[in-house]
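Just one protein chain is left out here, and the rest sit where they should.
Chain naming follows the written order as A and B, and within any one chain the residues start at number 1.
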Amino acid sequence: MTDATTAAPVEQSELEKRFPDAVKADARPGYAGFVVETSKLVEIATALRDEMGYDYLSSVTAVDYYSDAPNAENFIEVVYHFYKSTGGGALVLKVQTPRDNSVVPSLTPLYPGADFQEREAYDLYGVNFEGHPDQRRILMWEGFAGHPMRKDWKEAFYEEEVKPFKNRWPEGQVYRIEDRNPFNKNNKYPQGFDPVGFKETDDPKLYEVLERAAREYSEDIDTEQVVVNLGPQHPSTHGVFRMAVRLDGETIVALKPVMGYLHRNHEKIGERNTWTMNMPFTDRLDYLSSMSNNFGYALAVEKLMGDKAAPPERAEYLRVIMAELTRISNHLWAVGFLLNDLGAFFTPSLYAIQERELILDIFEATTGSRMMCNYFRFGGVARDLPEGVYAKIKDLVFERLPRKIDELDIYLSENELVRSRSEGVGVITPEEAIAFSTAGPVLRASGVPYDIRRADPYSIYDRFKFDVKVRYHGDVYDRYMIRIDEMRQSLDILKQAIPDLPGGAAGGEVMNGKNPYQVRVPAGESYGRVEGPKGELGYYIVSNGKGNPARYHVRAPSFINLTVLEKMCVGQKVADVVVNLGSIDIVLGEVDR
Amino acid sequence: MTDTNPTVNSAGYEVPPELRQNVAITTLDKIWNMGRRYSVWPMMFGLACCAIEMICTAASRYDLARFGMEVMRPSPRQSDLMIVSGTVTKKMIPQIVRLYNQMPEPKYVLAMGACASGGGPFKEGYNVVSGVDQYVPVDVYVPGCPPTPQALLHGLMKLQEKIDSESITSVRWYGKDDIPAIPVPLLGPDLIDPRDNELIKQETSKKPAAPAAAAAPAPAAEAAN
Partner (left out) sequence: MYGLGILKGMWVTLTHFIDSYVEDIKWLGRNRYYSKEGIQHRRSKDTKGIFTVQYPEEKLPVPEEFRFIPFLVYDVDADGNKQDRCTSCGICAKVCPPQCIWIVRTEDPVTKRPVPEPVDFFVDVDICMNCGYCAEYCPFDAIKMDHDYEMASFDRHAEHIFNKEKLSKPASYYAGIRPTNYNREETLKAEEAAKKAAAAAAKAAAAAAAPPAGSPPPAAPTAG
């Protein structure tokens, strides 16, 4: 594992030299990066982007340092993770702001990819981003009372600060928590609120923004424009995703994604859970590729725990094998449903799902569940491969999947209808792809050879030979082809990893030491990132040395890739919207968390 | 060949063996229910993780078409069954209620998975509705997180059982009275169920000391449970 913070020493010292007053190395034990003067943030970020090559703003998030103890130093910290699009470790900047009146300059004008992430921080933490072009709530709705991720904000079903709850044992009289709420529901209202005659404010605000965006898009002829809502219940939105589209004839003049319809408070619950408890919750982020989610979280926590949680060799190989199988199953699904969106209704996805089912059989036999694998543990994996599974993986990887992926390729890639429908649609240039912080296949289809497995290798990926797959047109067709390429690439990696698996079919040690039900993680912060099937999946965690994470943030690739959706669609026909969305390959569990 | 269809041909009359290929004596209810149970059209409506399993159920390995249920309708106007497949959030519930109201009778709701049944692992979350049955009536609950496709199929067979048990003379949608639509919840400072308006007003007009007072009667409620 490379330490993200020591990877770029030259620029870091240069940064301190250039801004001696504004930049301070973060001296808290276990922390890294720099604490930056709020007023200088934009200037520093500009220098980072234009002069030092940190052109990729991967993650923006807020942390609430709060304690109700008297004289406690309470503040909100906004954390930025910058990378170079040519590879290497992170440069972490932090900005601190008071809790009562939190104002931070927005980086959206510099890095458009920060747009949704800043809106999320505003929504959940109440941080105001000065200069943000469209600061609205993103996951909750306009008018929701409070900023729920703040530590002192309590939900209606609040029981205790941290798990495990004390009333479960030893005198655990069973109850349903809704029976303890006056409304029998998960609701609470501010003092003096009168529901009669209440008017919603969320949608009007959205339409206002749409209108404003449409004005910027000027056409020669002034025609009447209409607003169409695609979703949240729509057959091709891949879940409960909504796009408010403003149309001039059939041309899109403005598009605003609306999300949060599946916002299930992953992070709030995650900060109440113990470290171990979060593992099965990560399964439910990107529910098509639970193993990759496990991987990222395990890496982030193991980074903090240090050597005592270094997984044994066999576990490392099993992790890679499972993660790559997950990538194949995810891409199969993505390709199948992209074709669905293109109008090839269901036959391609049926073929793809058939292969996916065979991969799921392996997951089910190994982990016990088809989708919610919950397989990784800190320092290893939950259990060894059961009897016969090794042979099954071998059969699939060496015989069936190569054949079937070729078949899928022959079946679809040259089809003239597919090509005419997808070539030249939704083009994203490499510069835009980097600026909008897209990740994974979307980034690589635009000609940026950035793959974390190569750029910042984790686990044992540095042992395998594989080419980073790139396509150069940045259109829907390339985003489709890159997934076919990546399936083959995953097969290449699997073909190297499977014969090398220490212990082979016989089995071996898969856990470093015991698998305790509670772990203690040393205080500090860590950011673990993996190349998930959808892109860079990062976990930013802060530990205060106790049994629960103080901050648990997921840098969700689907969510951030959506930032570029408007760019892709504006100026195109309405029929291309679903195709563009399908080519990003989102999973709502991860978008909304 | 023996019986045309044993499930149909059982109205209490003995059909002579030589006629069994050609004649079935049945009740109107049976034939009516048979038509309905084999043509339940679900709404193409996925919420979360369970939706993936629902799609897998419709795909080739489990093949919902064997039950006559493969016609997933994207429009509520054409569907008979709403499979609530996943976590129901506060932001989504107004749409779900609206969709339910738009479905024509007879309509059924199947709560798939722990989340749709009762909130599931995300129940404690601030944006999660603890069970879709707080807003729309649910006919069948399928536990599991997520239920495997076979578990969903079992749930759908349960629904068929329920359909079989209904009689044309007593179903609600042929009654004289209109079936009232469910009021659509609003997104206020928190989710507002218009049916609760009185209660909300009563609670929010209490003295600020209310939180402590609200905590106090809780043990009593627990004991009653």
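Rule of thumb we're sticking to: contacts are C-beta pairs under 8 Å (C-beta built on N, C-alpha and C of every residue); 3 or more make two chains touch, one makes a residue touch a chain.
For clarity, every value in this text was computed on a predicted model and none was experimentally measured.
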Residue touching the undisplayed chain, where the options are A:Asp21, A:Asp68 or A:Glu414: A:Glu414
Selected residue (touches chain absent from view) among A:Arg168, A:Arg212, A:Lys308 or A:Arg520: A:Arg168
Footprint left on subunit A by the chain that the document does not show: 163-165, 168-174, 176, 273-274, 276-281, 283-284, 347, 351, 354, 357-358, 361, 364-369, 372, 374, 382-383, 386-387, 392, 395-396, 399-400, 407, 410-419, 515, 517-518
Subunit B residues that touch the omitted chain in the full complex: 60-63, 66, 111, 114, 117-124, 131, 133, 138-145, 147-151, 153-155, 157-158, 162
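Just so we're on the same page, only the chains that are shown with their structure count from here on.
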Touching residues on subunit B, where the partner in the complex is subunit A: 44-49, 51-53, 55-56, 59-61, 74, 86-87, 89-92, 95, 99, 115, 118-119, 121-130, 134, 145-146, 148, 186-194, 196-197, 199-201, 203-205, 208, 210, 214, 218, 221-223, 225
Contacting residues of subunit A [partner subunit B, same complex]: 139-141, 143-145, 148, 155-159, 173-180, 182-196, 198, 200, 202, 232-235, 239-240, 260-266, 268-269, 272, 280-281, 284, 287-288, 349-350, 353-354, 357, 370-372, 588-589
